[in-house]
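Scroll down for the structure; my scribbles are underneath it.
Here the complex is missing a single protein chain, while all its other protein chains stay put.
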Amino acid sequence: MVLEIVVMVKQVPDSQEVVIDPVTMNLNRSLTRNVTNKADENALEAALSIKDKTPAKITIVSMGPPQTESTMIECLARGADRAVLVSDRAFGGADTYPTGLTVASAISKLEHFDVIIAGEESSDSSTGHVGPGVAEFLGIEQITYCSKIEYSKGHITAERELEDGTEVVRCPVPVLITMLLGSNFPRRQSLRRKIDATKKGIELWNLEKLGLQPEWVGVRGSPTIVRRMQSIKERERAGKRITIETIPEMVKELYEKNILKVKK
Amino acid sequence: MSEFDAIVVGAGPAGTSAASKMASSGLNVLLVERGDPPGSKSVSGGILWGRELSNLYPDWEKSAPLERFISNKVTGFLTEDSYVGIDFKTKKFEREKTGYSVLRTRLDGWMAKKAKEAGATVITGITVDGLAWEDKKVVGIRQADDTITSDVVVLAEGANPRVAIDEGLRAPISDKDVAIGIKQVVKLSEQTINERFNLRNGAGLAAEFSLGFLKNGVMAGGFLYTNKDTISAGVVIDIAGLRKDNKTYSFDIMDQFINHPYIAPYLENGQLQEYSAHLVCEGGINYVPKLYGNGYVIAGDSAGLSFSNGMVIQGMNYAIASGISAAKAAVKCKEKGHYGESDLAYYDELMQHSQAIEDMRKFKGITGVTWSPMIHEFLPKFAENVLHDMFYETGEPKKHLFEIAMENLIGSRYDKKKLLLESYRMMRKM
Amino acid sequence: MVGLLFAKPVDKPEEYKNVFVYLENGQGKLKRVALEMIGIGKQLASKVNEELVGILIGNDIEDMAKEAASYGCDRVIGTQSKDLADFRTVPYANIVGDIVLKEKPNVFLIPATRNGRDLASRIAVKCQAGVTADCTELDIEADTHILSAHRPTYGESMLAEILCRKHRPQMATARAGIFKVPDRSGEPPKGKIEINNVKIDKEYLVKEILEFRKKEKIDLTAAETVVSGGLGLGGPEGFKQIEQLAKVLGGEVGASRPTADLGWISRDHQVGQTGTTVRPKLYVAAGISGKIQHIMGMKNSETIIAINTDPNAEIVKYSDYFINDDVKKVIPALIKALKNYKPEAKDAAKAEAVSK
Partner (left out) sequence: MNIEEKLSVLNYKTDPTYEHITVNPSICEVCPDNFCTFACPASCYKMIDGKLNFKYEDCVECGTCFVACSHGSVKWTNPKGSQGIKYKLG
């Protein structure tokens, strides 16, 4: 029997290219290109390294607009076996709740799954809520913020990185894992695989295929709404010019303002 | 049976043109580009002369991501304190609109999309490791442990053609063949650019300078191209001169150029968006390798197809032309069902009669002029001195221009006879 | 399978009352962030004249419950079992979910820590309610009792105000280190403490915690002074100077992202959007140009000194003091000035008074 692994991926604006227009304070989308969410690449790599040792099949599931295909073909070129893109106008504008619902619904439509792996969070919205949401919808345990995972005999052993330490956890499948950004180095794409994937294309599933109600998903199914956006007002700072010669004066000022304290 | 009729390595202007032309002629084409998306590894000096492109896409001016059409051409000399230049503007440029400033990530992306629409399989983000050979014939490409086969491989890798060099299809690059190109793209508002350069309605400026302020035989040219809401400013540095000096940093020349008293005001308060560098083919016709062989052709910068006489610089249009010619040859081979060396010689035949090779042949030896102390040292200083003496009010009796020129010539440390010869040579070659 | 429940608006939002907070604990102690939740929770509850209720799960939790009450919880609902000593998602989520469904709070806050985030959206799904992640500002409208949750977005340059009008409870995860820890009341706590001893069904205990390795690492968030280096240092050797200065100032060493990318220094020193967010009393940015990613991680520092050769560098706008010179020259001069500083008599007296 092969281990069925699902990897959740998302296409996001390249975080290194996110340019904020200094005048409008909005995202300058003309300069921002879409890439695979980095932590999701780590999730796929974690899946592939399980597949290196254990017979496994990896299915990529993503929710997003049709151009997400390029991300999914990339995943296939790295070694995934199947790619399902859940795409429908009705899914647009979803917050984390309906996103989790939609992805979980797609996963539940697959014949079988043992392990679901996602990135810790997406770089564009940084909530980290979709993975656990999916686990809840599917009623399975989860191990979040993993730096390392291993599969053996129906169990995942993982290292979770918490604020104050590392937790070593063992859990039987089915389980959902979220991998930390940078927890591994994603393997390269194979030209051969990429040609095959490009020719074959990916599977597109829409709302009807999932059998969800339109008012459950997308913006209509989202409990939270954005009331307004405002630019974060910066405190004006003096930017007082100091030269090598006037450094002692600055130091004196720092002590006088009690920013530095005299040690006794 | 090969998997593809043709594989193109590199999705720049040459590669995408070749792929598009072959695919639209019914060939099964694979285009492989290491940058993802296409153009993310590309750098260009800036001006696309688009006549060649209209052979491929007649309506290219409507859909290609163009920045500004060139209405204003400047050629000038910069010395430490001065600027002397020819500033040419004509409404004719505005009516004809053949030259456009472009940014390559946008242009290459558009051209790759066009190739895909024509039916080519476009793969990005993968580096081709080398060629696959069988009986001294190129039968495809290698990547990791895989071989992908094709009847012909079009090598369009750009100015640093790793596959062509590693496979021995062209000589490694020497100081004479290339120059170091460095560019900074600076963000300013469209309005500010219009005001600073006196431009309207999408018009743009292309300016090239000889950097006469450099010392110790270091030679470089500078350029300014206006884009929609950015300015591309850069330098092209002669490697031989830099090597001889061995004290000047290439990136400092870039800095000196943009901080020159007559360049800096154009860029003032601009925000640096990108710093980039790229080799610029300068070798002329001598640097062009054998363009074809058994199962392969070489196109664009990989084949050294570029031209500069100091006032006119061309590269992307040659690349497009060579890509189209390579495609034509491949299509002919497909019809014959044979892709041998003698069949692909048709590409060479097309190229030998192309504007690219004819220009390059005609201007053979031009680099001796463009990279001469005459252009980079003597002329800038001479022009500065003559104009200074002419315009400067000393309170003494006025002199004829000829008198001033002769005084400055005599005052200079150059051999007069040699200068005369040099000027003659320059006129002839330019 | 819980089932694919959609987010369901509630019919009578007025039935949902009080502010609930999740009291995160670890190794048998209330975490500081739990107190921060009490602080902001109390603030919201008082504004609408409602109670603040803490949810506490663990083993042997009585002392923690008392502590929570002493910091201001009007009520603490505790659940304990030896099987709950370690955080485990499914049993924790089930217990918290049951409490929330039964108690019908209007607002429920969970810290945006790793375990908090692990839990939050599972509770939201159980309650068919929304959750706003990683909030840095929270307020409540006195008349409508609608929670106004603010969270940074677009590389932290924008603040989004997010509401959840129709679903209850209104859930949010709140960022650690932002909200104030309230004062502890001197007298015995007035808050009501309920502790339920429960037995956890084995089927919910599939996840085993095999080991916990406590981290001995630098803690940039707690440092009063951070001295960070950027590409302007010119190479990994530049961090030696940064270390020296940090030592003189009694602070920690930070770094910009590119220096960590280049391996000049380890990743745990990285300050910025993708690294650690710091807000020390004094931040020194040496040779850092100030890309937005970095600015986001340090701009709330009390005082910022920037050292840079470029007078137009972005960091200048964010600096209180700007030293326009080479880091290699500035740092030794700064160290010398710090070592040479002799407070004048009255300053010394003032400093003493302050430290008392």
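We call the chains A, B and C, going by the order they appear; numbering starts again at 1 in every chain.
Please note the rule applied: contacts are C-beta pairs under 8 Å (C-beta built on N, C-alpha and C of every residue); 3 or more make two chains touch, one makes a residue touch a chain.
Please read these numbers as outputs of a predicted model, since none were measured by experiment.
Q: Thinking of the whole complex, not just what is shown, which of B:K21, B:K73, B:R170 or B:H278 touches the missing chain?
A: Of the candidates B:K21, B:K73, B:R170 or B:H278, B:H278 is in touch with the missing chain.
Q: Looking at the full complex, which residue from B:A6, B:V154 or B:M254 touches the chain that isn't shown here?
A: Touching the chain that is not displayed is residue B:M254.
Q: Out of B:E3, B:D36 or B:E341, which is the one that touches the chain we can't see?
A: B:D36
Q: Which of C:A176, C:V206 or C:A313 touches the chain that is not shown?
A: C:A313
Q: What does the interface between chain B and the hidden chain look like in terms of residue numbers?
A: Here the touching residues of chain B are 34-36, 39-44, 103-108, 124-127, 159-160, 162, 172-175, 177-178, 180-182, 184-185, 230, 239, 242-243, 245-251, 254-255, 272-279.
Q: Name every residue on chain C in touch with the hidden partner chain.
A: Residues of chain C in touch with the missing chain: 230-232, 234-235, 237, 256, 258, 261-263, 287, 289, 291, 308-310, 312-313.
Q: Mind pulling the chain A residues that touch the left-out chain?
A: Chain A touches the chain not shown through residues 14, 16-17, 31, 33, 185, 188-189.
The rule we apply is simple: only the chains that are shown with their structure count from here on.
Q: Based only on mean CA positions, could you tell me how far chain A sits from chain B in angstrom?
A: About 41 Å separates the centre of chain A from that of chain B.
Q: Centre to centre, by mean C-alpha position, how many angstrom separate chain A and chain C?
A: Chain centroid spacing, chain A to chain C, equals 21 Å.
Q: Using mean CA coordinates as chain centres, what's the chain B-chain C distance in Å?
A: 53
Q: Chain A: which residues touch two or more other chains?
A: Residue numbers touching two or more other chains: none in chain A.
Q: I need the residues of chain B touching at least two other chains; which ones are they?
A: Answer for chain B, listing residues that touch two or more other chains: there are none.
Q: For chain A, which residues count as touching chain C in their complex?
A: Residue positions touching the partner: 15, 18, 20, 25-27, 95-98, 100-101, 104-105, 108, 125-130, 132-133, 135-139, 141-145, 157, 160-172, 175, 181-182, 212-213, 215-216, 221-232, 234, 237-244, 247-248, 250-252, 254-264.
Q: Of all residues in chain B, which touch chain A in the complex?
A: 30, 32, 37, 121-123, 125-126, 128, 143-144, 146, 148
Q: Touching residues of chain C toward chain A in the complex: what are they?
A: Listed in rising order, the residues of chain C that touch chain A are 1-7, 9, 26, 86, 89-90, 93, 113-115, 117-122, 124-126, 129-134, 148, 152-167, 176, 206-215, 249-250, 267, 274, 281-282, 292, 299, 302-306, 316-325, 329-330, 333-334, 337-338, 340-341, 343, 347-348, 351-352, 354-355.
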